[in-house]
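For this view, one protein chain was removed and the others were kept in their places.
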């Protein structure tokens, strides 16, 4: 049976995302206490797949996931899952708003509920927890008065939903990715993404401009670009990017070899279908056929045939 | 007397940074529980200046600071302070390594000490706190066994330094910024930085390439570029950037007006001396004199004089 | 009375163009034997204006005009005139096709009538002349059997039109320019052109790319680009360009100062209305108002006002 790691304990949004991965119905979900231990469990073979949060439309990228995939033994993303995020305020049965002095949650939850907290619980202190579900567990244990978590976590920890649908920003979403040990990518669908980590040459101020040009020239749209420190010192960054298209596409293949040549290093993190199914726009001149025609023409002129 | 806000309580790295701001010796340092309340205290006039962490060479940017400056009433950065970061393990007197089951700190501290913790305290659980000093305070109160914080925080909370110089990455640094209500920038020094938040046009795939070109064409080096979600939805970003040069420089002025024209919005966050004092390289054609000469030439040809 | 120089003798296309210059009805047209002597006559003040051929849609640019304007005392273009070009075969009365062994014309005329000559006069030899009208004059004198010239030249030289409407390419046109000593340009009409000669830095391989970027970034369309040798050696070029827009436009002004800064030299050759009257497209962000707004914003932030 397939084993899928997720950030536990039971009741996290990550667990919800993990259940949506293909064939999850027949999978065994295995909770891990941190993102890094979940990723390492894939590397060692203890599990087949790990599902980790990658970015949130309000709070931004999840650094621990970006860095965990950018370093260490290679892994590849095989799927993305996007989940609308809104929180419930979970309390022990009988607790009222007036009785809440402490509210616990993962530190990513607080910025998404800040206005609500200011209005409804102006005097409560926020307490960071390892995960939202952990916060709920600690409320059950009596450490805190309330937790912000998915409403679906209430039953698991014998809590009540005192308020639901909490979110400062309408339409907030979190994007999760499923990662595995290196394997051939899922077949191209015409609506795919490729994730990369690009390390510019250190001695090269225009490195990012050069990188963007490699994509732009082949009509490849970038849908995410995050800089991350390489750890060497302030001002030393790598770039985590999502590009529209599949590693098997001609235009993506040529862009990848171009990046490989101009960057100090490129880490390929997989091609996979876009969660929203939106097909890539392919502008004139960059379809697979255009590349094939141009290559055939080049072969002819190299051999001295009339072009 | 000048009042300077910092992320408290007493004993944080931010407090250390705040003491290094110009004229801090005569300033009153005022602790705040969160970055956002510190920034708002500047906006309301409750304090004159706030010092907040902006980025770390290992952990990356501090989203709450970036977002807090990118939105709300305008503020400007007037100085940056870079502090080498290494942690001490603080315990109540008498505690030994073997007796430590929980280690508390700000969530930014954990990734910087992960290897050390794995080797020296493999079974201890990490507990996130609102600040490192808060963690120390909670150790004093008996909630946790140990805190990761600056060694300078030990005395304040009657703790002992069980280990010092803890950092996974040699040379780790945190960069803090001092912000004030809008005011004329400090005089240009030749070694300055300008911080901006750039909002690309939504309907414009090549927006970032265009933005980078505005800088590159005037020989302006970008030393930091962070994307941040605008909150509207996945795939909608703004860019927080640091550019070398001063708002009063001709080349920076023209780049700024160019950005203002091509972006949906530009938020100017101040020009201030670089902490490392490294002078900007000014390539041929972009010195102030080159702009002045070119403008004089344009005036001549517009009036019909021989160029 | 205004004196206008043209490439003579009487009966050239240039003379026809000269009659179309504003106020030409009251002007005295003065023939010159070469383009260079016509230009020099403007420089010395012997005439007020010179009209010279600049480019042809079949034969390309007229090097002597490009070079004559790119060097020597400065002149500016104040108007352009576009004339449809088709040739007549002029002969002494009584000559038939069968009796034509030599056909004279300016060397620019031959390529435009090559197919016609091959079909209709396959055995005739082409003889280059100083101008088409000169060729007609030489036919009158009996030196050659026929001339290719405008039909309007027949009467002047007592010749007959044996064939008319001769042109290999349908719709061929020649563009002439009227030049004067430096003076303020004609008022902007919204459908203007600016002509420049750009000398890239010698030690700079990407010079042309940089030049094009200065235009592209401000949404300025280039409608002509010619390289010309600088005379220093093979591989050393300058570029003669026509850009859409007026020197008084904000976007053109900024592009010009940018070019002045990055080029070794820029020679401004005037702004003037387009002959076809086609208004320039002004994309988002580069209208005069956009520049004015951006400059006002820059002034505010430099003074410390909220942006």
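In this document, chain identifiers A, B and C correspond to the written order of the chains, with residue numbering beginning at 1 in each.
Rule of thumb we're sticking to: a residue touches a chain if its C-beta (ideal position, glycine included) is under 8 Å from a C-beta of that chain, and two chains touch if they have at least 3 such contacts.
As the structure is a computational prediction, the values presented were derived from the model and not from experiment.
Touched by the hidden chain within the whole complex are the displayed chains A, C.
The chain not shown here is touched by just one of A:87, A:237 or A:268, and that residue is A:268. Here the missing chain is touched by one residue of C:97, C:187 or C:209, and it is C:209. Although one chain is not drawn, the whole complex shows that of C:52, C:129, C:146 or C:255 it is C:129 that touches it. Think of the hidden chain as still there; on chain C it touches residues 36, 55-60, 63-64, 67, 82, 107, 111, 114, 126-130, 169, 171-173, 175, 205-206, 208-209, 212-213, 216, 221-229, 231-237. Interface residues of chain A facing the missing partner chain: 73-74, 76, 182-185, 201, 210, 213-214, 217, 247-248, 253-254, 256-258, 260-262, 266-268, 284-286, 290-291, 293-295, 297-298, 301-307.
Going forward, only the chains that are shown with their structure count from here on.
Averaging Cα coordinates per chain places chain A and chain C 59 Å apart. Distance between chain centres (mean CA atoms), chain A to chain B: 25 Å. Counting partner chains per residue, chain B shows two or more touched chains at residues 213.
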